[in-house]
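This structure is in structure tokens; I'll ask about it shortly.
All protein chains but one are shown in place.
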Amino acid sequence: MTNLEKYINTFVETFKIEASETEDLEYQAIPAWDSVGHMTLIAALEETFDIMMDTEDIINFSSFEKGKEIMAKYDVEF
Amino acid sequence: MIYIDIIKKCEMASLSMRKNILHLAHQAGSNGSHVGPALSIVEIMAVLYLQTININPSNPTWELRDRFLLSKGHGALGYYVAMYEAGMISKEDLYSYEVNGGFFPGQPSKNLSLGIEYSGGSLGMGLSYGAGIAWAAKQKNEKFKVFVLMGDGELNEGSVWESVMFAKHNKLSNLTAIIDKNNMQSDGSSEDIISIDIEALWRSFGWEVSTSDGHNVKQLTEAFKQNNTDNPKVIIANTIKGKGISFMENSKDWHHNRLTDDLYQKALKELEKTGGADDGI
Partner (left out) sequence: MEFKRTIIRTLSILGQRGAFGYALTEIAKINDEIIALTADLCTTSGLDRFKNAYPERVVNVGIAEQNMIGIAAGMSSLGYIPFATTFANFAALRSCEQMRHFMGYMEENIKIVGFGGGFAMGMFGITHYGIEDIASIRSISNITILSPADGLETAKATIAASQFKGPVYLRLTGVMNHPIVYKEDYEFEIGKAIQLKDGCDIAIFSTGGMVHQSLQAAKQLEDQGISCKVVNVHTIKPIDKVAIYKALDTKLIVTVEEHSIIGGLGSTVAEVLSEIKEKPPQLTIGVSGEYKPAGSYEFMLEQYGLTNNHISEKILEKYREAI
């Protein structure tokens, strides 16, 4: 799988949504992406990409798109 | 010489206060601040500090000063910016808001040399302190007044009503409570959490009750006029949490939050367009 595929898949698995729903997705836009869902997503992304995120980055990870920018800080390229 | 109507002065100050609140909330960064609760008390604080209370900026501990107690300590930002407008604190002081170890934490800490009378943060206790001051002033025949600003959520605390009963029973007519009735508290709408008829309650405890549009300087000015009865007085100010910034108004998310760069710019632009305070709610 490419990094992008892995990234999308993490959203799909965590929130039980379709891959097609991920692109414009934002925090709190769906019930599953509440604060608990958010931390579950972060933990899953950390596991998938073997990284550990800073608190600031966890807080600023506000959307699927924004998340990609943040992942780049941890050397995850899409 | 240009005569500036005191009403206009308070209204203009309200805009300046809102700008400062946003600036400080933004500066506070990851500490976050209680922005919504500060914005709802802006006009109340402007009227109190620029008109009503008798204080001396060059002598903050003047014995005959009126006492203002911010019982709803989380309104700190609204309080600090008013103190600045009244010349009680410097710009440097104001901008030290939420600096680690500083004198202007997120909820005020008593510091008489700065004019801060009361340590807020734990709700339901300010009116007791105010009642004690008012009682003592009466005993010593000192003519100053005591003002206590509370939130409507704060009225959930039983200890408030202990002091309400005491103040009425002891005829503390030198005591005025102000309720920032923004209909919201930490978890959301007050109506949904504990719904009470605030006006009826205070009347039943025997206080003199006035109501006012909490964002209308003229109405507030009228409400703060002299209490000529034997009873303590309460002003129920109808306000909007987060007043002045559309995405903060009536939002429980802005009880306490971080103001990011983007949101700060957005809020500032809005203020510049609308001028902040209008004719009221």
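Letters A and B mark the chains in the order given here, with residues in each chain numbered from 1 onward.
Here is the rule we use: a contact is a pair of C-beta atoms (placed from the backbone, for glycine too) under 8 Å apart; a residue touches a chain by one contact, two chains touch by 3 or more.
Quick caveat: nothing in here was measured; it's all calculated off a predicted structure.
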Quiz item: Which of B:G36, B:P60, B:G78 or B:G124 sits in contact with the chain that's absent?
Solution: B:G124
Practice problem: Would you mind spotting which of B:N20, B:S40, B:S128 or B:Q185 touches the chain that isn't drawn? | Solution: B:Q185
Self-check item: Chain not shown: contacting residue from B:P105, B:G130, B:G214 or B:P232
Solution: B:P105
Quiz item: Among B:D93, B:E157 or B:D213, which residue is in touch with the absent chain?
Solution: B:E157
Quiz item: Of the residues in chain A, which ones touch the absent chain?
Solution: 31, 34-36, 39-40, 42-44, 46-47, 54-55, 58
Self-check item: Residues belonging to chain B that touch the chain removed from view
Solution: 28, 30-33, 73, 98, 100-103, 105-107, 109, 119-124, 153-154, 156-158, 185-187, 190, 193-194, 252
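Just so it is clear, only the chains that are shown with their structure count from here on.
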Quiz prompt | Euclidean distance of C-alpha centroids - chain A vs chain B, Å | solution = 41
